[in-house]
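Before I ask anything, let me first share the structure, which is written out below as structure tokens.
With one protein chain held back, the other chains of the complex are shown just where they sit.
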């Protein structure tokens, strides 16, 4: 049954990619059907789990032995527990909705069948990632989603920017993947296994240094996949892919795999406080980084991508807090999956209506022309900024509380950063909202300037709006549904464990501070973009704005430090190789060659010369004989 | 003379013979090595071999002494002379060394080897001097024969095989396979006509019938020798004698005498020189 979850989308990918052109007409339906089938199977399994006692909700299905070698046992085994169930529902649910949406969005693309094949491939790989019972199989899924991500970012490979972005994502992910593979090797070295059960149960008997090393390597892997500092640079460029891809892979599911990895390996991090601290630091830094970048971007998808980065920063921060925050990290992950997917789909809908224009400065006043998009996007917006009552409010508030509950100076710093992040989030999301749906209709000016009749933006078709509506419903009620009665906490606690923190200030105070921060952010954004007209050409802006527009110099940093550094390193290595290594080798060869050149003179072809040597040898033999006799 | 001494020594007559003939043998060997012409070398070697044959006889090896003269000196050395005749005198006869350092190395090795050999012989303990008398009691040839056909019979058979192989090998090596049909006189003549040169027979050697030796080139009207008149083999060996200057000087003398007798004034008194030399 668990295997069927993965088999359905895998079958879809195989059929669609192998089937060829004759499936062009029905390909999208096959893909959507199989994704939905997977979702239905997930629901059945969920019902099955709900029917059991909380302690017996872990199902392990051993499929077959993958690499059976003495002392090295890799099995294809699946583990379905509350944590992976959560992910399965999120992946298949959001995945199915986005499949439906893509039917409309990709309608005019002649390679739609292939697109659905890739989407199914992604679903299969992602399910494999979250269902795997050992780290090796998880790694397989991890690489699978990387491949699907690469294929989908570069789906419009005729655009050089898309091809480059795909390569960039792939390369940056490789760095993280190295971390994961090293972590797996270290695990095998330390525990003699890489299945979850033996590894996580033996943590207590292992030295902290080794655990810290494993934890840091896992963190590196999570940074790569989840676009955290310092491996964050690929996510912004990944927006070159079609918008459904951005919604599914680069907002709702794949980029959260890093959070899953850390929560899944919670036992290791709990035993290695240094690694855990590194996780929180990475989360906090990325949170601010993404938020700052998000404030300056005019490209609607890039602004949302920066926001994704920032929100995952929240999750990492929570995951780094240990049992205090695991549950909230996953909860924020799920709610974020809803509202961010909804926001991306809304952005896609806007682009669809605006002839693929992505610059927000050329939007404006769209609420009259795209009412459904406006409402669903607006609900997603309210959810992400944490408007009281909507899902983002519940999950983010819990994370901020947990950050304060960490205690001590650390707690204050982390809590402060989280609060600041909430304010900035409110600012940049309000900015996106205002620039897109309110204000003057700037698209009209542009069309007139280019001498064309203004094409009126139009609402998207039903296949696109229905998923948006469903996701908006999720964004509105998800948080409340999870939080009332601590349902989500009780559901996930048996897997991740949970400890109630003791914040230095009351929970109400934190909530109040959060709301105040959010109102400040909204107010500032209103002051800047709501009351004044938005210039169609971006003003020069402050130093910080300009830096943020360049992604806080992330690419420049990579270029200067990694590319240049790498070039210098290789150049010096080449120099060493040429002079030292080749010098030794060539020198040895030259001296042997020179020596043999001299020796060759002896071989002059004259029989008489050889005869002299022979005669001399005979003389020596006689001498030796005499000498031996004398002795 | 005690028995002990007799065991180590021989008669005085043999001593005299050894010192005289030994000197001759060494001289012959040295001449073999250092004489320039192969023919001379061969003759010197033959002399040395005859001296050795005498030594064999003196040592009681009568059969070997005769064989040495008949087979070695008589057959093998004659074979050498035949080959020398076939091959002729070449530049290889020059004693000038072409390989750098070869001569010095050779002399050094030879000297060192000789000294070592002498030292070895001097060191060797040769106490039991039997004399060949008892072994030769039934006659030298009979003694050899009984050994050859009993103990050494197998080796003897093998030498037969060896000799046959050598004979066949020599034939194979010197046999030249004719690839095409030999050309007839007519064909050769036609070829000459086709090529258009030397239609008549080649000019004969000799100068104005004063010389008829084959190695003297005939002279052209201007006094230069014509190489065509000399055999190709001699030409290749560079063994052409040039007597043109002499012959012309003779002619000149003849003319001068004739003029004196006829009382004509001499036009030119200088001796005649060949044009090339005059131009130098």
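Order of writing sets the chain letters: A and B. Residues in each chain are counted from 1.
Convention: a residue touches a chain if its C-beta (ideal position, glycine included) is under 8 Å from a C-beta of that chain, and two chains touch if they have at least 3 such contacts.
Here is the rule we go by: contacts and distances are computed from a predicted model.
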Choices "Methionine ABC transporter ATP-binding protein", "Aspartate carbamoyltransferase", "Dihydroorotase" or "NADH-quinone oxidoreductase subunit K" - which one is the UniProt name of the chain not shown: "NADH-quinone oxidoreductase subunit K"
Contact list for the unshown chain, restricted to visible chains: A, B
Absent-chain contact - pick from B:84, B:214 or B:251: B:84
Given B:20, B:33, B:189 or B:202, the one touching the chain that is not displayed: B:33
Chain not shown, touching residues in chain A: 600, 603-608, 611-612, 615
For chain B, residues in touch with the removed chain: 8-10, 12, 14-15, 18, 22, 25-26, 29-30, 32-33, 38, 41-42, 45, 48-49, 52, 55-56, 59-61, 63-64, 67-68, 71-72, 75-76, 79-80, 83-84, 86-87, 90-95, 97-99, 102-103, 105-107, 109-111, 113-114, 117-118, 121, 126, 128-136, 140, 143-144, 147-148, 152, 155, 159, 162-163, 165-167, 169-171, 173-174, 176, 236
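The working rule: only the chains that are shown with their structure count from here on.
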Inter-centroid spacing, chain B versus chain A (mean Cα positions, whole Å): 100
Chain A-touching residues of chain B, taken from the complex the two chains share: 99, 102, 105-106, 109-110, 112-113, 116-117, 119-120, 123
Contact set on chain A toward chain B in their complex: 604, 606, 608-609, 612, 615-616, 618-619, 622-623, 625-626, 629-630
